[in-house]
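See below for the structure under consideration.
Every protein chain of the complex appears in place save one, which is left out.
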Amino acid sequence: MSHHIVEFKNVSFRYPDGTDALRDISFRITHGEAVGIIGANGAGKSTLLLHMNGSLMPTSGTVNIGDLYLTRQTRQEIRRKVGIVFQNPDDQLFMPTVYEDVAFGPLNLGMDEAAVRERVEVALSRVNSLELRHKPPHYLSCGKKSAVAIASVMAVEPDILAMDEPAANLDPKSRRLLINMLKTFAHTKIIASHDLDLILDVCHRCIVIREGMIVADGPSKEILSNQALLEENNLELPLSHQRD
Amino acid sequence: MSHHIVEFKNVSFRYPDGTDALRDISFRITHGEAVGIIGANGAGKSTLLLHMNGSLMPTSGTVNIGDLYLTRQTRQEIRRKVGIVFQNPDDQLFMPTVYEDVAFGPLNLGMDEAAVRERVEVALSRVNSLELRHKPPHYLSCGKKSAVAIASVMAVEPDILAMDEPAANLDPKSRRLLINMLKTFAHTKIIASHDLDLILDVCHRCIVIREGMIVADGPSKEILSNQALLEENNLELPLSHQRD
Amino acid sequence: MTFDKEYYNIGLLDRLSYQNTFVHRLDPRIKLIATLLYLFTVISFSKYEVVELFPFFLYPVLLITLGEIPLLFIIKKVVLVSPFAIFVGIFNPFLDTGRVVLMQELTISAGWISFFSILVKFTLTVSTALLLVTTTSFPGVCHALRQLGVPSLFVSQLLFLYRYIFVLMEETMRIVRARDMRSYGRRGTGIRIFVRLVGILFLRTVERAERIYYAMLSRGFQGDMPTLKRFRITASDLGFAAFVIAFLFIFRFYPVSEELGRFVQGVF
Partner (left out) sequence: MHMADALLSPTVGATMWACSMAAIGYSSKQLKKNIDNKTIPLMGVLGAFIFAAMMINFTIPGTGSSGHMGGGMILAVILGPYAAFLVMASVLIVQALFFADGGLLALGCNIWNLGIYPCFLAYPLIYNPIAGDGTSNRRIAIASIVSVLIALQLGACSVVMETLLSRKSELPFGTFVLLMQPIHLAIGLVEGFVTSGIITYVKKARPEILQSSSAYRPLDASISVKNVLVAFVIMAVITGGALSWFASTHPDGLEWSIEKVTGKAELAGQEQGIAHALKGIQGKTAFLPDYNFKPSVQEESKEKKSPVWPAIDAGTSVAGIVGGGIVLGLVLLIGFGIRFFKRKTEP
């Protein structure tokens, strides 16, 4: 299916203050792949993800999602296909109750109430949080907030799921639950994270960026065992591969 | 030296909204110890740290720092002895430049300019950030912000250093630098974190809390290899001890 | 520690509003309108009427008991905000010196009566307003506003305001703690530092708004906040409305206290 392809061609991006956050990025992710994006603080990971659904538009270069070029016109359609889960669940859960939050996407798609209810319930069940639906997000624990944030993106049933640092601040058990949940999703997955163990667990492929440029792209197993490469990029071997 | 002792006796704390965050906590940390505080999300780790310098006052029970009981009167004095580095460095760096930020504490202690300059330079050198002193903190990378936040607390030369989740959001290299830095401090150190590998690296002793109560207190090596105990507390073996 | 206290107070209020009692289940629109009518009725009494106001205590008392709201909490809040009303009213006894006969020999100045009337009104209005938010979730109030015709743009941003109060207060509390920790009672709490803190908080807020906007875009936001229809007026809503209207009408126009007093006097 060419549907679920993500293709960046020579994408550059400069923030209005002059920071060159992405420089000439090109890659192609095909259907069903799980890809990790890794790199030092400030390398450009979050900026990259924001380009996948046109939250930011490239300064130059093109982004293709499935058969669509990313333009201001196609942006809305692309947003149905690509769901992004951002780093801080508080920024993502902006509606006053969990239910309304998860319903936000489906309602924007113009679905009717009954269909929306169904979507919301399915999405919340998948992350084991159905019983929270009438709570306001500020009463949820960290782990639950992350789970609901994921549900709120899943409710739109995107073909491609992009996540930014999904496990930060989670306790180890919640992190493990998250990893298991991610493994069960059949979606194309793109995950930016410093948690190399998580990347190793979930992603087959790995893209390393440094100062807005791709410096490596290949199977996770190889990249995450290449100590020299990792160290050049402010990274290190996944902890589970380190022995004292 | 009885100076650097931290002793909690039957400390309980209830947030005014009724949440019992700490229940009957007792422990004693002696001079030069490095103690990890671990537990699930919401177990009460941050609340516990906030008691160490009277940011929160116990609802019942007593906190002793060195020879001082924590009261509203002794609180200011205790704050010179106990420096706390909070989870998010952005919350801590509020002055226009790194220099002024690190100087904030010493100046408030009433030190003269020359002494302050000396303190600031020493503190910044210890975290390898002397060259940043004229930059505004806003523009630093995550890792550097953490380092400066630590320096700003170190500049007061506290006897006891408490840290809440010091490595969250750091890339692996910055995290490693932080660990090495922590290892070189001769202070009494108390670190609350989900990063069990960091705890294992830095702390000899480990306190596990669950729902505001201490459920285990002992050498890190033992506790962090006790799989049953860890799993009961939403934790798991440190990643470096896990093999796939 | 005042910051912490304020913060927790809001938290508690908010938490109470998510209880599940008869009062909490009533339709927010009805509660909102009932509250407004009640307030309007209370302040429509003239400044020399005091005992006529007493029956109106029944409404907050009913809400407190049926809604399982801690009485002490409400009383504390009322006392906390009373200074301005007291400040404005306290001059009445000295300025309005007309004498009032209470009993045969006992007279006081009329100003005391109007002052007392202000206090009673104050207690009634403040506690009823508090009881509205402790028995109706804030989103409920907002949805009621929208259905009552308040512009949806206004309501949407009001909902955002509610959602992020908690997040930003948490954040502010951490910043304030960090400042206090290194101030050593030296009042590093001066106004210059305050400006810095607020400036930083402001920037972070704007950045947060940007992130929220991206999150909204990613879920198909095109400018209109979607809403769910959710309220249906039930029999208990209608019953409540009828009760409130009858209550207000009777006690506004019939001097219950005085008649009762007469009656009792007649008996003895």
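We call the chains A, B and C, going by the order they appear; numbering starts again at 1 in every chain.
Note that in this section contacts are C-beta pairs under 8 Å (C-beta built on N, C-alpha and C of every residue); 3 or more make two chains touch, one makes a residue touch a chain.
These numbers come from a predicted model, not from an experiment.
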Absent-chain contact - pick from C:141, C:181 or C:244: C:141
Among C:30, C:225 or C:248, the residue in touch with the chain that has been omitted: C:225
Positions on subunit A contacted by the hidden chain, ascending: 16-17, 94
Touch list for subunit C against the chain that is not drawn: 2-3, 6-7, 10, 13-14, 35-36, 39-40, 42-52, 54-55, 57-58, 61-62, 64-66, 68, 77-78, 80-81, 83-85, 88-89, 91-92, 95-96, 98-104, 107, 110-111, 114, 117-119, 121-122, 125-126, 129-130, 132-133, 138, 141, 150-151, 153-154, 156-165, 167-169, 171-172, 176, 189-192, 194-199, 201-203, 205-206, 208-210, 212-213, 216, 221-223, 225, 253-262, 264-265
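Quick note on the criterion: only the chains that are shown with their structure count from here on.
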Overall pattern in which the protein chains touch one another (line/ring/star/complete/other): complete
Computed distance of Cα centres, subunit C from subunit A, in Å: 42
Inter-centroid spacing, subunit C versus subunit B (mean Cα positions, whole Å): 40
Residues of subunit C engaged with two or more neighbouring chains: 15
For subunit A, residues contacting two or more additional chains: none
Partner subunit A, residues of subunit C touching it in the complex: 14-15, 18, 137-139, 142, 159-160, 162-164, 166-167, 208, 211-212, 214-222, 226-229
Sites on subunit C touched by subunit B in the complex: 4-5, 8-9, 11-12, 15, 171, 174-175, 177-186, 188, 193, 196-197, 200, 203-204
Residues of subunit A touching subunit B in the complex: 39-42, 141-143, 165, 168-176, 194, 196-197, 230-231, 234-236, 238-240, 242-244
